[in-house]
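Only a single protein chain was left out; the remaining protein chains are all shown in position.
As written, the chain order gives the labels A and B, with residue 1 at the start of each chain.
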Amino acid sequence: MQANEWSLIIFTTVMQMAVGSFVILGGVHFFATRRYDAQAADTLSDRALLAIGPIVILAMLVTFLHLGNPLNAPRAISNLGSSWLSREVTLAAIFTIGGAVFAFMQWRKISTATIRNTIGLVVAAIGLLLVWSMAQVYLLPTVPAWNSPATVVTFFITTLLLGSLAVGSAFVLTYQYLRGRNNLPSSDTQFDILSTTLRWIVLISLVLLGVQFVVIPLYLANLAEQGSEAAMASISLILDQGGALFALRLILLFVGAGIFSIFMYRSLSSESRTRMTGYLAYSAFAFVLISEILGRFLFYESMIRIGM
Amino acid sequence: MANKLGFYFNATACTGCKACQVACKDKSDLPVGVNWRRVAEYTGGEWVTNPDGTVEQNVFAYYTSIACNHCTNPICVEVCPTQAMHQREDGIVMVDESICIGCRYCEWACPYGAPQFNEEVGVMTKCNFCYDYLDEGQSPACVAACPSRALFFGDIDELRAEHGELAEIAPLPPADITEPNLVIEPHHNAKPIGSPSGKLINPEEV
Partner (left out) sequence: MVAKEFLNDVITSTIMTRRSFVKWSAIFGGGAVVASNLAELPGQQGIGSVLAQEDESVVWSSCVVNCGSRCPLRLHVKDGVVVRVETDNLGDDEFGNHQIRACVRGRSVRQRMYNPDRLKYPMKRVGPRGSGEFEQITWEEAFDLIADKLKELIDTYGNESIYLNYGTGTLGAVVAKSWPPSATPIARLMNCYGGYLNHYGDYSAAQIESGLPYTFGNTWADTWVSNNSIEDIVNSKLMVYFGNNPGETRMSGGGMIYSLQHYKKISGAKMIVIDPRYTDTAVTAADEWVPIRPGTDAALINALAYVMITEDLHDKDFLDNYCVGFDKAHMPEGYEDEDSYSDYILGTGADGTAKTPEWASTITGIPAPKIVQLAREIALTKPCFITQGWGPQRQANGEQTSRAIPMLSILTGNIGIHGGGTGARESTFSISMVGFPTLSNPVSTSISVFNWPDAIDHGPEMTALKDGVIGKDKLDVPIKFIWNYAGNALINQHADVNYTREILGDESKCEMIVSVEVHMTPSAKWSDILLPDTMNFEKMDIAVNGDASNMGYHIFCEPAAEPMFETMHVYDMCAELAKRLDVEDEFTEGRTVEDWLRYCIDETRKSNPDWPDFESFREMGIYKVTNPGDPYVAYKGFREDPEANPLLTPSGKLEIFSSRLHEIGQTWELEEGDVITGLPIYAETWEGVSDPLRETYPLQMISAHYKQRTHSTYGNVPWMKEVAPQEVWINPIDAEARGIENGDRVYVYNGRGRTHVPARVTPRIIPGVIHLSEGAWYEPDEDGVDQAGCANVLTRYRPSPLAKGDPMHTILVEVEKA
C-alpha cells in the first residue's frame, strides 16, 4: 500500500458518489416534474445539486496528490487512443465542467427547461461513462485481483448506492432545514416528494445490496479458481491481513444499506417522524460511505501484480 | 524499420551476484529503491526429517536478471495517459521524464516491474537500453558488467535464431501479455511460469 493510494481511494469513491448523486437526482427530478410541477421538483433537488459541486472539486484536487509531478497533469489527457487512464481523466474533467455548467444554469434558470434537461442528460451519461472508464483502468491483465467483471459491477454499485443515499440524506436535510425556517412552499407536496424519493432510494439500496452480496463471493471464488500466486496473495490480503476490515465493510454495508434503509422506509409513514427519518438517512449514508471506503481500500490493498 | 533490440539471459550462468543491477545504477545514478535491472531468486523444495534425524530434500533455486524487455507490445506505453512512455523505432521503450506526471500507472501494468518510480524527481524512470552507449558502439552497462557472462544483447531475431524463443520461466509472467524481446537459456532447475513448486523469495529486492 503506497501512501498515495489514499488519494485514489478518495478520488474514485467520491467521484463515483458524485456521478451517482447526479444521476439519481436527475431521475428524481424527472419523475417529480411529471407528477407535480417543475418548481416543486426544483425545491429540494436544486440545493442537493449544488452540494455535488464542491465534492467533485475536492475529488479532482485530491487526485493531484497522487501524482509525482502534478505540474504536468494536463498532459494526462493526451493518450486517448489507448489509455483508459487518459480517458478517465478526460471524462472526469468533462463531467466536472459539464456538471458545473448544468448546475449553474439550473440554479439561475438559464435557458429553457428542455435545454437544461438535455444538458443534464448528457452530463449524466458522461458521468456513467466516466464510471465505466474508471473501472476499465483497473482491468489490467497483469493484476488478477482487479481484472474481473466484479470491478465494473462494484464501481457501479458504489456509484448508485452512494449516490442514492447521498441524495436521500440531502433531501431530508433540505426538507428539515426549510421546514424549520417555515420556508416550505406547499409542504404536503414536498413531503410527498421526499417520502416517495426515499422509498425508491431504499428499494434501490436493497437491490444493490443484494447484488453486491452475490458479486463478492462470486468474485472471490473466481479469483481462487485462477490459483495463480498473485491471485492467491490477493485473496489472502483481503481475507487474512484485511479480514477484520473486510468483515467490517460487509457489516457496515448490511446495516447501512439494509437495516437502516428498512427502518427509514417505515419511518416515512408519518410526516411527524421526519426527524427519525433524518437520523436513519444520515446513518445509512455514513455507514455505507465508510463501508465503500473500506472496500476501496481493500481493493487497492489487494493489488498484486503477476510477474516480478 | 530498424531491427528490434533484445536481451539474451543465460540463467545457467547467472550467480545472482547483481553486478548488472549495480553497474546500471552507477551508470544512471539511481537511488536506493530504483532498480532498472533486478535479479529475482526463485526458490523451492521440501525437507523431510527421517526417524534417525537425518534429512533429505529436493531444494532448488535459480536467478533471473530482468530489466526492461523493450516489448513488442509494451503495455506500459499502452496505458500511459501522457505518452511520456513511448517506443522508439529500434524498439527501445523510454520515458520522457519531462512529460511524465508520475501517476505510476505503468508500474501497475508492467508485469516485469520495469518502470521504476524515482521519488527524488517524482517521475517514472526505466531502462533505456543504454542507448547512449549503443550509439558509441559500446555494450549496455549491465551486459558489460556481468562477470559470469550471463547477459548479452543484440538484434532479437539473431538472438532467437541462436538461442531459441523461450521468454517465460517462473517467476516471469506469460510472454503473450507484452511479447518481450527477451531470450532465456533456462537453468536446469527452471520451472514453468505459474508453477506452484517455488516462489520469488526476495520480493523486497526486485
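Quick note on the criterion: a contact is a pair of C-beta atoms (placed from the backbone, for glycine too) under 8 Å apart; a residue touches a chain by one contact, two chains touch by 3 or more.
Given the structure is predicted, the values throughout are model-derived calculations rather than measurements.
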Shown chains touched by the chain that is not drawn here: B
Which of B:72, B:87 or B:148 contacts the chain that the document leaves out: B:148
Residues from chain B at the interface with the omitted partner, ascending: 12-19, 21-23, 25-27, 29, 31-33, 35, 43-47, 49-50, 52-57, 59, 61-63, 120, 133, 136-138, 141, 144-149, 187, 189, 201, 204-205
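Just so we're on the same page, only the chains that are shown with their structure count from here on.
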Centroid spacing, where centroids are CA-atom means, of chain A and chain B in whole angstrom: 40
Residues of chain B defined as touching chain A within the complex: 38, 40, 64, 66, 75, 77-84, 98-105, 108-113, 117, 119, 121-124, 171-174, 177, 194, 196, 199-200, 203, 206
Of chain A, residues touching chain B in the complex: 2, 4, 66-70, 72-73, 75-79, 82-86, 89, 137, 140-143, 227-229, 303, 305-308
